[in-house]
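Apart from one protein chain that is not included, each protein chain of the complex appears where it belongs.
After this line comes chain A, so read on.
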Amino acid sequence: MELICPAGTPSALRDAVAAGADAIYCGFSDETNARNFPGLNFSRAEMAESIAHAHDEGALVLVAINTFARAGGFELWQRAVDDAVDAKADALIVADVGVMEYVARAHPQQRLHVSVQAAAANPDAIQFYVDRFNAKRVVLPRVLSVPEIAAIAKAVKCETEVFIFGGLCVMEEGRCSLSSYATGKSPNMDGVCSPASHIQYREENGMLVSRLGEFTINKFANGEAAAYPTLCKGRYQTSEGAGYLFEDPSSLDATTMLPELKKAGVSALKIEGRQRGRAYIERVVRTFRQALSALDQGLPVPSDALRGLSEGQSTTVGAYKKTWR
């Protein structure tokens, strides 16, 4: 199984390569990618230099152009595709069918991956992308159990990639409007979930209070691990008491699921976190490279080594084990 690692900057990409990534995914500094954060991402020159470096070291680079093209602004997405192809990207990760159609038509030799943002969660949807746009791989949304992933991998004529570590969405990838509702900006259209421009942190009566736009998202007591101020992971007051209504602030860690994912026929394992620093990238990539080596040698896979890097300092295997069913 390939290890697919995030990079938000050229330095992070170099660290991911050095730590043992088989491939690195990254994006341009604009709203064509779903991590459009201040100070993050790659200029055109940085992308070309970084791809050349990765290739010298035997790693691949996958360029994420995975937001949905804005009406009247399609040229931005076309230019991103053209520039990524010119920079010798090994694959493009795309969510929008219009952008996929452009890739297939203008650059038929370019390898195409279906982004998790496309929310392709059944064999028919995936096969559509394969048949229509010659997609070679699908990044599966984090809504599927391992048996469901195995059934899909068996049924489709393309590779499958699944997330194994990092921030976890509320299982509506590509369809979530919570950030848009609160701030007017969304990961789908603008490349930002809960944008920094709308976030406030305040100390109130000894508690850390996080707000997003007009909404109080959470209050953390002294000594309690904090989390991102996303609406899906907010703690809300209801008639039943205060609690996490949608999802606990927790990160995905599927280390213990690696043997089952291998058995399921998964081709590639993805680490989330292009917005994270080099320290996160280096440590998570190195840890999973060691885990995969152990797996290949039939040794026990070490687990729970990354809790300190996780949101809320807690981890989950998410939908891979649907214990709530």
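Just so it is clear, a residue touches a chain if its C-beta (ideal position, glycine included) is under 8 Å from a C-beta of that chain, and two chains touch if they have at least 3 such contacts; residues count from 1.
In the analysis below, contacts and distances are computed from a predicted model.
Per the UniProt record, the chain missing from the shown structure is "SCP2 domain-containing protein", taken from the list "3-oxoacid CoA-transferase subunit B", "Dipeptide ABC transporter ATP-binding protein DppD", "Serine/threonine-protein kinase YabT" or "SCP2 domain-containing protein". Annotation: of A:132, A:157, A:175 or A:202, A:202 touches the absent chain (contact as defined above). Across the entire complex, the residue among A:289, A:307 or A:322 in touch with the chain not shown is A:307. Residues of chain A that touch the chain left out of view are 8-12, 15, 37-40, 43, 195-197, 199-203, 208, 220, 222-227, 275-280, 282-283, 306-313.
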